[in-house]
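One protein chain omitted, others in place.
Labels run A and B following the written order; every chain starts at residue 1.
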Amino acid sequence: MQDYDVIIIGGGAVGSAVARELTRYRLSVAVLEKESDVCTQTSGRNTGMLHAGFLYKPGSLKAQCAVEGNAEFDQVAKELDVPFKRTGKLIVGFSDEDRARLEYFIERGRQNGVPGMALIDRQRMDEIDPSAGGNFAIHCPSSGILDPFIYTIALAENAVKNGARYHLYTEVTGADRLDDGRHVLHTSRGDFACRWVVNSAGLNSAKVSDMLGIPGYVIQPVKGEYFVLDKKAGAFAKIPVYPAPTAKFTFDTHATPTVDGNVLVGPNSFNVEDGEDYSVRQSGMDGLQESGARMFKHMKREYYIRTFAGARPKHIDPATGEIQDFLIECRDDVPGVVNLVGIESPGLTSALPIARRVVGMIREREALVPNPGFDPVRHGIVRFHEASREEQARLVRENADYGEIVCRCETVTRAEIIAAIHNPLGVCTVNGIKVRTRASMGRCQGGYCETRITAMIREELDKAVTDVRLTNGNSYMFTGYVKGGGQA
Amino acid sequence: MKRTFTCIVCPNGCEIDAEYEGANVLSVTGNLCPKGKAYVTQELVDPRRTIASSIRVEGGTLPLTSVRLTSAIPKDRIFDVMKEINAQSVAAPTHIGDVVIRDVLGLGSDVIITKNVDRA
Partner (left out) sequence: MTHRQAVIVGGGPAGLAAALRLKEKGVSDILILEREKLLGGILRQCIHDGFGLTRFGESLSGPEYAQRFIDRVEEAGIESITDCTVLDVSADKVVTAVSRAHGLMQIQADAVLLTMGCRERTRGALATPGTRPAGIYTAGVAQNYINLQNIMVGKEIVILGSGDIGLIMARRMTLEGAHVKGVYEVQPYPSGLPRNIEQCLNDYGIPLHLSHTVVDIRGRERLTSVVVAQCDERFRPIPGTEEEIPCDTLILSVGLIPENELSLAATVALDPRTRGAFVDEHCQTSVPGIFAAGNVLHVHDLVDFVSLEAEALAAGAAEYLLTGSLPACPLEVKAGQGIGHVIPQHISGTRDFTLSLRVRQPMNSVSIVVRQGTQEVLRKKMRKALPAEMVQLPVKVARLTTTADMEVYVE
C-alpha cells in the first residue's frame, strides 16, 4: 500500500494549488485524480476569468480569496509561466435598474478592497471597446483573463517538480481508518494510506466529505453552456463584457476574449442533477446566440468553432436552498481531514489563497518543516507561434522539430507536441496534448493535425492503435487496423 | 417495364428513364451519350462495378498502398474480391500499375497498384 503524509482527492486547480503549496514543506504529497488529466472538469470548463472580487459578500471567503488571488496574479503568472492578461472588465447596463445595481456593486467592491472601479458612460466605453453592448458600464481594471488549462497544469507540474505524485485514473471509492488514526483510501487503483486527506473533489466534494466521515453537505451542480468563437471574432473583442448582475447577484451570458484571441460567449446557468454530464442543448445554444449578441456585437454563426459545457459545484443550504460561501474546514472531531466544499467561481482566482488556508490549518495542528529545495518556478512549453521571427529561426536551428508545423490553425510545431506528450504528469490523451499546446483548438478543430497527433502519441509512447484515447475513461479513438497484422 | 437508372459511367450522372422487357431495352431517354444505353443494358443483365481498396506494404514509407480493379466485375462478387485483396501484402517499393492479382477469381479483371510507395 502506498503511504503518504498528505493525499489530496481531486487534481483540479484547487487540489493542484494545495499540492504545490504543501510541497513547500517536507511532506510526501499525492494527488488522486479520477480522470485522465487535471483539467477535464470544472477547472477546465469555465471562462478563464481572474475575478476582481466585487460580487461577493464583504467578509466572505469568496471575497477575501478573490481579492487576494487577484492581487498576486501577475507574480503567479510569471512564476508558473501562465498565459495571462490583466484586461480589466466591463459590466454593462441598459436600464435605470441596471444602473442602481452597478452602483451597489461599486460600493461592494470598495468594501472588499477592489481597486479602481468606476462607472463610465458610452463614450468612455467606446474608447475601451466599441464592440461592447450596453449604454453605460462599470469599468473594473483589476479583472483579467488567463488560460485555465495551463494554470491548472502549471500548478500540478510545479507540485510534481517539488516532489508531489499524481495518480491519474484513480477514483476514491471509500475511506477507512487504521488503528493509528491514519486514513486508508480505497480507489479504482488499489488502497492508499495517509495521515492527512484534503477533500478537493469539486463536484463530488459532498460525496467525498461523506466518505471521510463528514456527512450532510449538499452540492448543487449548476451547469453552463458556452460557445467558442473564431479568432476572427476575437479581433473585435478587447475586454470581457458582462451584463449587470441579476437580482440574485449572478451574471447572465457574457462575452470574454481568451488569452489566445478567441471569444467565449456564455455561460448560461441552470441546475442539473448530474454535474458531470457535459452535453450541450440546442435550446441552450439558441439562448446564448440571442443573449450573447446583446453583449458582443459580432456574435455570429459563421464564427462558431466549438461549444462546451461546465458545471460549478454550488454548496447549498438544504433547508433554504441558498448558496453558501466556500467551506474550508478542519474539524477536531474528524482529525486528519481538511474539507473543501462548494469551491466554485471564483475558485480559479482563489486557488492559491484557498491552498494557503489549507496549509495553515494543517500547520496549526503539526509543525511543518520547510522544504529547502522548493522551487516556485515552472517553465511551460516554448510556443513557436508566440516567438518573433528571429526567435523562430533560432528555435528551428536548435531543434529541427520546431520547423515542422503540426497544427496549421494555431501554428503548433512538432517540438511542442513532443514536449506535451512527455509532460511531467504522464497525461497521454489527445485532449491532454490539445490543452497543453492548443493543437486542434483552432477553426479546423483538428481536421489537419489530429491524424498527426495520434500518430505521434503512438510513436513516442509506443502505444497500440486501440490504446489511443481522446480523453477520459474508455474514449478509444480507433477499433484496430484496416488490413490486419500490419504495422499501422 | 419502366425504371429510372442513374448512370455511373461519368460524373454527368445522367438520370435515364428506360423501358425494357427482360434484358431487352426498348427505349432510353435522359442520357447525354450512347454509353448511357450500354450502361442500362449491362445493368439489366449483369450489373458490374469496379472497386478500390488498399493492401499492406512491408518496409515502406507508408503502411498501405492503394489498389483498384482494371475493369468492372459482377456486383455480387465485390466482397469475394475484397477477401482476395485483404489476403495480399507487398514489399516496398510499390509502383503504379504493378499487378497484384492477375485475373482475380477468373473474373477477367486485374488488381493493380495505384500508388508509389518508397522503401522506408
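Methods note: a residue touches a chain if its C-beta (ideal position, glycine included) is under 8 Å from a C-beta of that chain, and two chains touch if they have at least 3 such contacts.
Keep in mind that what you see is a predicted model, and the values were worked out from it rather than measured.
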>> One chain is left out of this view; which of A:Arg24, A:Arg383 or A:Arg408 touches it in the full complex?
In response: A:Arg408
> Pick from B:Leu62, B:Ala92 or B:Leu107: which residue touches the chain that isn't shown?
Replying inline: B:Leu62
> Of A:Ser28, A:Thr307 or A:Gln324, which sits in contact with the chain we cannot see?
Replying inline: A:Thr307
> In the full complex, which residues of subunit A touch the absent chain?
Replying inline: 227-228, 276-282, 284-285, 301, 304-308, 389, 392-393, 396-397, 400-405, 408-409, 411, 444-448, 450-451, 454-455, 465, 469-483, 486-488
> If you put the missing chain back, which residues of subunit B would it touch?
Replying inline: 6-8, 10-11, 13, 15, 30, 49-54, 56, 61-64, 66-68, 75, 78-79, 82, 96, 114-116
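Please note the rule applied: only the chains that are shown with their structure count from here on.
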>> Suppose each chain is reduced to the average of its Cα coordinates; what separation in Å results between subunit A and subunit B?
In response: 53
> Where on subunit A is subunit B touching in the complex?
Replying inline: 482-488
> Okay, in this complex, where on subunit B does subunit A touch?
Replying inline: 54-58, 63-64, 86, 89
